[in-house]
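One protein chain omitted, others in place.
Note that the chains are named A and B in the order they appear, and that numbering of residues resets to 1 at the start of each chain.
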Amino acid sequence: MSLSGAVLPWVTALAVAMVVGGLIWGFFFTPNDFRQGATVKIIYIHVPAAIMGSGTWFMMLAASLVWVIRRHHVSALAAKAAAPVGMVFTLIGLFTGAVWGQPMWGTWWEWDPRLTAFLILFLFYLGYMALWAAVENPDTAADLTAVLCLVGTVFAVIARYAILFWNQGLHQGASLSMDTEENVADVFAYPLWTCIIGFGLLFICLVLLRTRTEIRARRLSALIAQERMA
Amino acid sequence: MLEITSLACARGAVQVLQNVDLNLIAGEAVVLRGPNGAGKTTLLRIIAGLSPALSGQIKCASDSIAYSGHADGIKTNLTVAQNLNFWAGVFGQRDITTAFDAFDLHDLRDRPAGEMSAGQKRRLSLARLLVTGRPIWCLDEPTVSLDQENVARFASAVQAHLARGGAALIATHIDLGLADARIFDIKPFMCRKLVETDPFADWEAA
Partner (left out) sequence: MIGLLIRDLRLSVKAGGGFGLALAFFLIVSVLVPFGIGPETALLREVSGGILWLGALLACLLSLDRIFALDWEDGSLELLATSPLPLEMVAITKSAAHWITTGLPLALVAPLLGLFLNLPEDGFLWLVISLLVGTPALSAIGTFGAALTVGMRRGGLLLSLLVLPLYVPSLLFGSMVVSNGASGEAVGTPLALLAAISLGSLAILPFASASVLRVNLR
């Protein structure tokens, strides 16, 4: 707790600096794309948000596994704390995707595999959070949501590939991959990486903050209950 | 047959029983006594394996406990015989006539369970114990809505079960008329404290 408390302001400052810096760099100091024009700059929000949107789910999966195997209370609370963060990242990814898609593909929504997969992921977040909210006993809720997270992951991955099979889509390929052929040029890549790392740090600071809040909320309710017993 | 050592039980976030030690030997009936809210139901559910214990040990042979709770577990759309046959099948038994005899259910045999009175349903629910073929009966308020005559019937069913080498642990408020039943008062084991007094306190300090 004191460690996380000490780290938190630094992570927050670094996250803000990198996100703001990366965005300013990307928005004002990179050339426009020769085909997409200035609209390409939404990539600096879209790609990091999408990466964190799916990354958060895997963090929740890891935390759920730790809860199931070790019954470490903080990991259950961390998974609970991460879900709304991941949901908002996913929502940002979807929203910026729509805004980007409008001038590029001529439509606000396209049943493109990646967008569709993120829509499904968004539904998974909703279900997961709804289950947390529906159960009163925190240990029961942690158990149920952990199993849901495990099962959900399997089905989300299946859905991802099912959607790919269903519709090949318009989405451009990976912007940053090992295959250098289709990557964006370095001049775009550096600010993009800055934004991605910044979003990652932002995620860490939000989850730390929310987990700390959850821990204190649990303590508070326990102390209130103790007061009532006395 | 059943050996409970220093068992601690919680209901929700509150620990209600501590250091419960109880031995049950073949042919013995133990009547659980204690005021409302003492934790009789909690204790029986833990012994039956439905809820986890906070700490302590319960030793008994696997698949040896027949549990009966507040709910009857009766399907109102099925007849008495169908209900009982179902449970006999689940427990791998065939003979349901003994159970019918013990609780005088022959006349009700083909009656849909939904048309029976609360007491008749209770008799059916208790008859289920006889088709489980399990030696240790864990019963939670078994005589609710039974009249005098049927309480006596229940008592003799328990006696017969004990005579066959079974054992019974019964939470009840009334006198069952079981002559050699041992009374086990859980009052000395009662406690009221939170399971987690201050969770994450060490985290705050660290």
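Everything that follows uses one rule, which is that contacts are C-beta pairs under 8 Å (C-beta built on N, C-alpha and C of every residue); 3 or more make two chains touch, one makes a residue touch a chain.
Given the structure is predicted, the values throughout are model-derived calculations rather than measurements.
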Of A:26, A:93 or A:152, the residue in touch with the unshown chain: A:152
Sole residue of B:50, B:118 or B:152 that reaches the chain not shown, by the stated touch rule: B:50
Residues of chain B (touch criterion as defined above) contacting the omitted chain: 48-52, 63, 65-78, 82, 85-87, 89-92, 128, 132
Absent chain, residues of chain A that touch it: 120, 123-124, 126-127, 130-131, 134-135, 140, 143-144, 147-148, 150-152, 154-156, 158-159, 162-163, 165-166
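What we mean here is this: only the chains that are shown with their structure count from here on.
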Gap in Å, rounded to a whole number, between the CA centres of chain B and chain A: 49
Complex contacts: residues of chain B adjacent to chain A: 12-14, 192-194, 196-201, 203-206
Touch list for chain A against partner chain B, complex: 1-3, 73-74, 137, 215, 218-219, 222-223, 225-226, 229
